[in-house]
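Here's a structure for you.
As you look at this complex, bear in mind that one protein chain is not there, while each of the others sits in place.
Our next item is chain A:
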Amino acid sequence: MVQLQYPLEETSYQLLEKIGAGVSATVYKAICLPMNSSIVAIKAIDLDRYRAEFDDIRQEAKTMSLLSHPNILKAYCSFTVNRHLWVVMPFMSAGSLQSIITSSYPDGLSESCIAFVLKETLNALLYLHDQGHLHRDIKSGNILIDSDGSVKLADFGVSASIYESKHTSSCSSSSSSMMLKGVAGTPYWMAPEVIHSHTGYSFKADIWSFGITALELAHGRPPLSHLPPSKSLVMRITSRFQISDYEKRNKEKNKKFSKNFREMVASCLDQDPAKRPTAEKLLKHPFFKNCKNADFLVKNLLRGLLTVEQRFKKNGLDCPSPIHQESSEEELSSVGDDPIVKHRRISGWNFNEEDLQFSPVFPTERVESLIKSHEEQEDEFIVKQVRFGGESFFHDLEFGHQQTDSVQAQTTPVAHDEVITVQSTIDEPEAERSNVVGMVSDMGANGNLGSDDPGSRIVTVPQSMVSTLTWLKRSLDDERQIVSSLLANCGAGEAVGVTDTSREEQLQKTIEQLSLELKEEKRKNAALEMVVGSLRKRVQDQ
């Protein structure tokens, strides 16, 4: 196969229009002048925004030029233009599936369309896995469609080779050599074992993300996407994520999917990676039998779409906020013990990634800016919980429970009740409430110390207790605020045509529950303050 050699200088190209933008990169539609002005996409990456060394950019450029498959987006060439790296790629005129969905199919695609694009994606995945590559970021935003209906998987920014990765152990070592450790990807699509990265993961992590992508295409959004990314991670760990719950919730949309589809998705979303099918096996699944072809996609999906440049302009007007763009690109950071690596990708198109934050079907995401500062404080907790799973704070609670001290007697049963509610609800505020439980347990532990050793610690410990409580109160206040804005947004959502009554009911319940909790906390706070007061007095008396 003779590869056309694309020119390696700026002057051979003429940039036409912007079609995508991120923090450090812009994607243009352009023409290559010496090649009959054929249309290409050029991603211009600002290298000066890139603080680290260029090893990962080099790896990705290498991956892109060495992969060769009809369903994989290739780079024609790349070269530097002043401070920018230009990556010349095929122009995929219909853009990413995510962008198609948000602009024209907010409730998801038809099953026939899904079957075709997924089958093409699976071909790409089969090839990648056969090469020893994990993609690690399969999602609709990385599946690009051309005007002729061809489908290409893009964005190898976090992909890894099990043969070359620095994350793999060398072959002579006894630990598993085909496993990767670093956390990478986008939270909603990440497999449980990727989040628990210390156990290692391999190709099957892509299969999980593939399953999530199938649901995303079917319903217009991935499961748990009503939660901010970090919380969806916690959810995946603290409660075993059940698709049936997700499906139930989407029943109201009157969308019926075939048994084959549901089975195919369920097999990908098995908690046990070993039980998920390989890409090769998945391709033989009945769901992919008698698949439609590219023409079908052209006629049934691509007709009447806005062009990518129109979509970009529209989005630019809708959401010019740079903060959100940043968060969308930074969402790929890792959690846990591994060094946090933030990847700037060179092969993705950054198509409307921010849509996830702005689309009316995700009301929580809209108030993200509001949650922001609150979120940052919480992140510490989330990381903690990610590391220790659920056990640690339950253990603490039991420890607290055994205490007979008066303060404990008052607080512990309440805390214990909360644990039970956390366990029994499957609704979205669970993650937030687990934080509350973590807090309460921390506080309980502090209380113990104080009462065990009333002499020396008496002044410092209760103070920390009070500050913990104030923190808690503030966090509950914040949560209340979030929930009320959520409700307001839900109203707005209905106006746009999203009817999700059960959701509203859930939220109503959540609000009630949270305000109850708030009251309870206030009462506890007051009680503790009294105790602190009396203890202080005792110290003074002594």
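Basically, contacts are C-beta pairs under 8 Å (C-beta built on N, C-alpha and C of every residue); 3 or more make two chains touch, one makes a residue touch a chain; residues count from 1.
One rule holds in what follows: contacts and distances are computed from a predicted model.
Enquirer: Per UniProt, what's the omitted chain called: "Translin", "MO25-like protein At5g47540", "Translation initiation factor eIF2B subunit beta" or "Ubiquinone biosynthesis monooxygenase COQ6, mitochondrial"?
Expert: So the chain that does not appear here would be "MO25-like protein At5g47540", according to UniProt.
Enquirer: Just one of A:26, A:131 or A:260 touches the chain that is missing; which is it?
Expert: Residue touching the absent chain, from the options given: A:131.
Enquirer: Kindly state which of the options A:78, A:96 or A:121 is in contact with the chain not pictured.
Expert: A:78
Enquirer: Using the touch definition from the top, which of A:48, A:295 or A:512 touches the missing chain?
Expert: Considering all chains, including the one not shown, the answer is A:48.
Enquirer: To test your reading of the contact rule: which positions on chain A touch the chain that is missing from view?
Expert: Where chain A meets the chain not shown: residues 8-9, 47-48, 50-51, 53-55, 57-58, 61-62, 65-66, 68, 77-80, 82-83, 85, 131-132, 162-164, 170-172, 176-178, 202-203, 278.
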